[in-house]
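With one protein chain held back, the other chains of the complex are shown just where they sit.
The letters A, B and C name the chains in turn, as written, and every chain counts its residues from 1.
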Amino acid sequence: MKKLVNDPKNVVTEAVAGFGAAHADLVRVSTDPIYIVRTDAPVAGKVGIVSGGGSGHEPMHGGLVGPGMLDAAVPGAVFTSPTPDPILAATKAVDGGAGVLHIVKNYTGDVLNFETAADLAAADGVEVRSVLVNDDVAVKDSLYTAGRRGVAGTVLVEKIAGAAADRGDDLESVALVAERVIGQVRSMGVALTPCVVPHAGQPSFTLAEDEIEIGIGIHGEPGRERIKLEPADAIVDRLLGPILDDIPFVAGDKVLLFVNGMGGTPQVELYIVFRRAAEVLAERGIEVTRTLVGNFTTALEMQGMSITVLKLDDELTTLWDAPVQTAALRWGR
Amino acid sequence: MKKLVNDPKNVVTEAVAGFGAAHADLVRVSTDPIYIVRTDAPVAGKVGIVSGGGSGHEPMHGGLVGPGMLDAAVPGAVFTSPTPDPILAATKAVDGGAGVLHIVKNYTGDVLNFETAADLAAADGVEVRSVLVNDDVAVKDSLYTAGRRGVAGTVLVEKIAGAAADRGDDLESVALVAERVIGQVRSMGVALTPCVVPHAGQPSFTLAEDEIEIGIGIHGEPGRERIKLEPADAIVDRLLGPILDDIPFVAGDKVLLFVNGMGGTPQVELYIVFRRAAEVLAERGIEVTRTLVGNFTTALEMQGMSITVLKLDDELTTLWDAPVQTAALRWGR
Amino acid sequence: MVNDTISLDQLTGWLTRFRDLVTEQVSYLTELDSAIGDADHGSNMTRGMGAVVERIQASPAGTVDELFKGAGMTLVTSVGGASGPLYGTFFLRVGTTAGPVGTLDAPGLAAALRAGLDGVVARGKAEAGDKTMFDVLAPALDAFDDALLVSSDISSAAGAAYSAAQTGRDATEALLARKGRASYLGERSIGHIDPGAASTSLLFQALAEILVKE
Partner (left out) sequence: MVNDTISLDQLTGWLTRFRDLVTEQVSYLTELDSAIGDADHGSNMTRGMGAVVERIQASPAGTVDELFKGAGMTLVTSVGGASGPLYGTFFLRVGTTAGPVGTLDAPGLAAALRAGLDGVVARGKAEAGDKTMFDVLAPALDAFDDALLVSSDISSAAGAAYSAAQTGRDATEALLARKGRASYLGERSIGHIDPGAASTSLLFQALAEILVKE
């Protein structure tokens, strides 16, 4: 394992300190407990938005803190959900009197720790609503399982919920918009190489020189199936099929098409993927009206990508276009 | 070699097509010859700015095309400078009557091909000025060599020259500002892993599981020395020493600190690097007043990073802060 | 000799021994989690139980409820992930039910452990056969209760619980996961022991060992 780290135990604290130093115009960093909060929090009268989860998915979530998006992000250890205490502290730090929305990816650990934090916040008089993001179609949804995982679609939920809070929606309305996005966003990913958790020092899985993992999660957890490497276009088709058939997306839909890099994929490859995905959508009569391409929901240095499609309507489009000012996503200001 | 590509021969054409489709609000793409130009080019009365070079360094340069930065980017084959014809075509496409600045990285191939294009453009009545970026302190400068390489500092030159053109400076003034940045910017990089050129299919060098290459170029070309892996802080110190001693940067200087990912490095590692670099600068009494962290000048999937320091003055700071609207760098609009 | 009570010291020893076992087996637990999870269960449990024992050593508990509530809170605030809140809730409930006493008798211990299991179910909604720590915890406590019907000897009840825990742990191998991260694998989760089931089996191993040792 070769990494630009000092003591693996300090990866998160040092990275968060560096993040705070690099983006002091946007965020303040609390070190004990660890969370990242926008400089001007709490914003009086505005619904606060908090997200978080294991580290290793950067820029999600710290890079998404700022006006128009998250009020705070709570990073846990690498690939391990944060404990309730920093979530609670961040929640209190962003409560401007209008309550706080927790945006939680659907993993048992995240769900349980955010749940505890929400209970504790409520006990302290902070109104909290939680939404669960579960956009990954690689995993079959079922009442009898932990359900689908939350992956790159989370970025879109956070942007749009952030815009709703920014325009002054109340907690219930912000939560409803977030839930509407969750209902209309679907994703699926592929890995070409594994990732290495710093304190583990070993790849969490191995892939032969000609193998790829379809339906990979964002923690290097095994996916849907392991197949031989194929041309990019064929891989895109394999991911888009289950995504489009799920809601389903149909001719005439307007969508946001998001090609997300897993951290170690060259940008040329992401655009080769985008090209094919846009082509397939056009063939199906689905209109791509908004786009996003880049490393947003990563799995450390994993090579691979995910495709996310979000069905847009006028309101969601307006909220997507609204100004945002974060380290990773910025426009309109 | 595992890559998300179709035929390796088509990597650049397909990626550029995807880029154009994803960013149709910002750019138009010409396919024969291949170049990327802002939608509203030529902007009448404004100095046009063209850059380019081998592909594989994305988002540089295509991701830097848009208001406030480049008017056009000309991507060659992967790691091979473009030929004069697309450079000429792009130059003509962005000439709004005020002439065109070529921002060229100092590689023999880039220099020669841009030179030919400039000659041809002049013959066609377009006034062209060229500046050569050579910020890499890993290579000793000398009258008797090809001189220093141009690396990540190029992004800063392009941003600031773009802002000068945007505020209405004439060709000579834009060129002078660009040259001032070139005089005050220094960089050095490190590789942990090699990169694989798609049509080669093999890494262009190999590094043992415990080796890193100090002073790596952005084409996977060998660097200054090969050493055993060290903690991140020690590596940062090795890069910053030669950078700071070069101009030199001294106590009281205000600088922009730029930590650039080589394409395959997780963001947590870039921020661990940033943290140490900021610490060293603070120890030396050098004030970091602007920052940039991320994958901007990449070498495909190479793991590693480079550090760039630019000495700022009030004018350069104002030009850095000026609005910019490109796929990779955007603020103020 | 029949041990029909368990002392605060012994219970403290139980937690310490559990810390030792998860630390010894950190790689084994992480390997199990690599196969069907995210390769952190070993480091999660080691970090959490390390913090628990450190806290106990820094300020020893005066009563059983203090001991377990402290352990539970420490796990909740130092582990994260799924196991942090689940093990944390387990010990919190054990402590609350045990109350501010210095010693537990056999039925007292059984009731406290049962409350812990109820807490795990309340948080995680796991049912029998979902391939989780529940599939060790539930049969182990049943075996513990059954043994107490025959004799009030905590030591032999703990032995019975440990043996049921091992059986439960091994039985998770054949199960299809329906809770936690492993559930994302569907059919591919079959053929691997559940990491949380394995660490819970270590919990009963620690209890059995600490009572035999005395």
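The definition used in the following text is that contacts are C-beta pairs under 8 Å (C-beta built on N, C-alpha and C of every residue); 3 or more make two chains touch, one makes a residue touch a chain.
Here the structure is a predicted model, which means the values were calculated and not measured.
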Omitted chain's touching partners, listed by label:
B
From B:Arg129, B:Arg149, B:Lys311 or B:Arg330, the answer for touching the chain not displayed is B:Arg149
Touch with the missing chain holds, among B:Ala41, B:Val197 or B:Ile235, for B:Val197
Please pick, from B:Thr116, B:Ser130 or B:Ser173, the residue that touches the omitted chain in the full complex.
B:Thr116
Those residues of chain B that touch the unshown chain are 54, 76-77, 79-85, 107-109, 112-113, 115-116, 138-140, 144-146, 149, 197, 199-200, 204-205, 217, 219-222
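In this section, only the chains that are shown with their structure count from here on.
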Need the CA-centroid distance for the pair chain A / chain C, whole Å please.
33
Computed distance of Cα centres, chain B from chain A, in Å
29
Taking each chain's centre as the mean position of its Cα atoms, how many Å separate chain B from chain C?
55
For chain B, residues that touch 2 or more chains besides their own:
none
Residue numbers in chain C touching two or more further chains are none
